[in-house]
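Notes for the one structure printed next.
Some chains omitted; the rest stay in position.
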Amino acid sequence: MKHRHVIDLEDLTFMQLQHTIELAGKIKNDPEKYAHVCDGKIMATLFYEPSTRTQMSFQTAMMRLGGKVIGFDNPQNSSVAKGESLKDTITVMSGYADIIAMRNPVEGSAKAASLYSSVPVINAGDGGHLHPTQTLTDVVTLYNEKGRLNHLKIGLCGDLKNGRTVHSLVKTMSHFEGNSFVLISTKELKIPDYIKDIMDRSGCKYTEVFDLKENISDLDVLYMTRIQRERFNSEEEYQAQKGTYILDLEKLKYAKDNMIILHPLPRVDEIAVEVDDDPRACYFKQAVYGMYGRMALILLLLEDKDYFFHTKSGKLTTHSVCSNDRCVVNQEHYLPRYYYKKNGKKICEYCDHEIRNS
Amino acid sequence: MKHRHVIDLEDLTFMQLQHTIELAGKIKNDPEKYAHVCDGKIMATLFYEPSTRTQMSFQTAMMRLGGKVIGFDNPQNSSVAKGESLKDTITVMSGYADIIAMRNPVEGSAKAASLYSSVPVINAGDGGHLHPTQTLTDVVTLYNEKGRLNHLKIGLCGDLKNGRTVHSLVKTMSHFEGNSFVLISTKELKIPDYIKDIMDRSGCKYTEVFDLKENISDLDVLYMTRIQRERFNSEEEYQAQKGTYILDLEKLKYAKDNMIILHPLPRVDEIAVEVDDDPRACYFKQAVYGMYGRMALILLLLEDKDYFFHTKSGKLTTHSVCSNDRCVVNQEHYLPRYYYKKNGKKICEYCDHEIRNS
């Protein structure tokens, strides 16, 4: 049996991604046509940590296709979250539901779940590791608002070091021709080297800069993220620098009229409320595009049986352990140890950290 | 775009209220006819504080119209409840859902939500301020059980000082001709003066009395509420007086055969269990009428596009603050400060407390 899952957005070929994005647009333009395509189907939203917005986006997506939803969001109260292995929970739940959207703080848990599920699994976030439907949300928004996914000058502003969202977006947009990136952050919060490698390999140009206002003028897209107070070196630096990374109407004066502003939400204060009424503000629309993106993904996974399939490309190892304490293989000990090779190193197939011999 | 919301039952004109009540009755008599009128529609029940009964009443109402429901009821676990402004949550949620029912402990929050929602908002309780669908429940019950909303002698018993439910019911019933009120409570828990003003202005007669049994005999309706132990002046007074405000079969002997007994539920011990089997007990039926009332409201808000509309009648102020610490404008600082004038005073449009110059 073919297992079709979306653990990483990279599981989709370029053609599949393109198709998903286009389908999202079609659904947006004619929702009536898709209002019953999942009649009689059930989605289980298994949220081992609460994420109300993501869960409601999945729920709404399924319901707007005609489907129904079961699930939990309350790990403390959940008997499945206590004592039972992920394998057992997923095996049983995939006997109840037709598709699973799982969020779990354990890195690699989505991949682990996919090994035991008899129905498609969508990764709705596995700790700090991957969150493919957030990235899908971003590209669906870009495609619909800019009309293309190539030849865009994309500014990324805020905490570029720790932002899973930003890393994933760069990876995905690097596949499209002619995109370039302006990386706007403090010295301490610059983008990691492995993301630079990806841009280099794909031939995308990028610059690293420190000031938002000075670099906003020729951007097609500005992707804002939050810098948490504790990421600054000191309270003095925080007070001195925080304003630099807050988008307000003053800074927006220097931006192009057709630039669009994205943000994964929730925001705290990195975008001033006054910006909300500017026509370039797209972050609320973005949440709605996210719903359409998820609708497209669910539909393709449930309907188009041969469209997606996830191949276990890894090899099995028995004499090694993953170096990542937060990885699922260090918690669920029955899991087979899969790895792949990259730059001569063995990499854990679940969480993408290096493995070491034991 | 016209915003249609139900924040206060007073937002409805007399005609609209009449129409809603009659529609509730029609739905009750022919539920099949309405079983699919909201097919494909989604309601978000955003409960920032738990209220299982109210939430389930809204959910059932939406489902019995053919619709579906998303939502949360678990503020601690809810990411939307942490850190994110009400504006952002409502903006996103109104992109997912077709109608919102919100309960929130912050006074004025329903009004605030309505400013940013692209879909109708129903106030399912904003702290101690308003709870319009409870009052709708009461009047739908009265209309169906008594056949009229005018010329009724209505007894109100219990804590009349702190009871939002009671105040709202008096306000609404004062609009109908010939109603009179018998206000039964301790000296300390008498109805506030501003409610007496409303009765006076509308020409409704009322009397204030202290004993239930002595005043029950000519009532058409007896509306019971709870007096919390801590509302009494002392433990002695509590022990001495509590029995006076408990309805039992003994006191019911003195009531008319066609009097009906209402209670907003949950009850504790202010109505003895033995009363439940008396044909005059209507408080359980009342909960079912509440469901039909909510069905009518949802349907009118979703279908009859020009039927309801909520006008921001207030003026904008910049140099003043609301005197109510629990008011939403003192928590969500981006909100425009609307006020209206009453008896020469400036009143906060959100929570109806006086504002003071800052």
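So that you can tell them apart, the chains are marked A and B in the order they are listed, and the count of residues begins at 1 in each.
The definition used in the following text is that contacts are C-beta pairs under 8 Å (C-beta built on N, C-alpha and C of every residue); 3 or more make two chains touch, one makes a residue touch a chain.
All values derive from a computational prediction rather than experimental measurement.
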Quiz item: Assuming the 2 chains shown are copies of one sequence, what number of copies does the full assembly in this structure comprise?
Solution: 3
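By our rule, only the chains that are shown with their structure count from here on.
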Practice problem: Note the rotational component of the Cα superposition from chain A to chain B, reported as an angle of 0 to 180 degrees in steps of 5. | Solution: 120
Exercise. Would you kindly tell me how far, in whole Å, the mean C-alpha position of chain B lies from that of chain A?
Key: 42
Quiz item: chain A touches which residues of chain B in the complex?
Solution: 40, 42, 44, 68, 70-72, 74, 77-81, 83-85, 87-88, 91-93, 95-97, 334
Quiz item: Can you list the chain A residues touching chain B in their complex?
Solution: 35, 50-53, 56-57, 59-60, 63-64, 68, 73-74, 265-268, 273, 276, 284-285, 287-288, 291
